[in-house]
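Got a structure for you, questions after.
Coming up: subunit A.
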Amino acid sequence: MSGQAVNASLSRAFFALVRRDILLAFRRRTELLFPVIFLMVVVSLFPLGIGPGPQLLARIAPGVIWIAALLATVISLDALFRSDFEDGTLEQFVISGHPLTLIALAKILSHWLVAGLPIVLLSPLLALWMNLPGESLGVMILTLAIGTPILSLIGSIGVGLTISLKRGGQLLSLLVFPLYVPILIIATAAVMAASDSLPYTQFLGLLTAGLITSVTLAPFAAAAALKISLS
Partner candidate 1 sequence: MSHTPFIIGAYSIGAIVLLWCAFAPLLRKKSITRDIRRLVQVEERSRDTNT
Partner candidate 2 sequence: MNVETAKTNKPRKNAFVMFIHKMGSPPWFYNFTGKFIPWFWAIFIVLTVWGLYLGLVKAPADYLQGESFRILYIHVPAAWMSLLIYISMAIMAFIALVWRIRIVEILAMTSAPIGAAFTIVTLAAGSLWGRPTWGTYWVWDARLTSELVLLFIYLGIIGLYNAIDEPRKAARAACLLALVGAVNLPIIHYSVKWWNTLHQGSSISLMGGSSIDTSMLWPLLIMAVATKFYYGANLLTRARVKLLEQDIRKAWVREVLKEKNG
């Protein structure tokens, strides 16, 4: 096969996989809603626990929404490879001869589309609840739009490593939360800077750099992790 033909067949495989995963997700529509509902419940707990003072809520809004997004992502992560691992589909992928890295990337992309994107879309409502100042709402959405794919990418490594364990969920959170620290810091700093009317573009730049780095590195690590978990 010529190089071009190989590329064509790889991109066909990539999109076939993304399409299948989204189709599968929509076959289980209710499960699709769980992370979103979880996110709303977690955020709504903060005013209840801290008190409804609008100023205090506005101050902690970026942190609260982002931490809730981290938690929602982590609980949805297990679904990233679980069913393909358990029913033997992953073995079929390995044997197909397509690079596992590409397969991991396709699965991460579809995971973000069904679990990350809803978080981004829901964030205006959460910002409203948390009394986040209007001018920083746009930045909040932007940080989530750039940041949640990073969460899926880094998380995929953790899932790949824990997928062969029966109850890998708790271990998974121990593995990935420390790796999420820089994203949390930079993203919330951007939103806080925007609320204080300070420049924030440099933070978005850092986040984007993080996204580019993790897109190039994380799928390789996730593929290696899956290979280990299959053995």
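Assume contacts are C-beta pairs under 8 Å (C-beta built on N, C-alpha and C of every residue); 3 or more make two chains touch, one makes a residue touch a chain; residues count from 1.
Keep in mind how these were chosen: all candidates are chains of the complex that A comes from, given by their letters.
Since the structure is predicted, the reported quantities are computational estimates derived from the model, not experimental observations.
S.K.: Please name the candidate from 1 or 2 that touches subunit A in this complex.
M.R.: The answer is candidate 2.
S.K.: In the complex of these two chains, what residues of subunit A are touching candidate 2?
M.R.: Checking each residue of subunit A against candidate 2 gives 157, 161-162, 164-165, 168, 171, 174-175, 177-179, 181-182, 185-186, 189, 210, 217, 221, 224-225, 228-229, 231.
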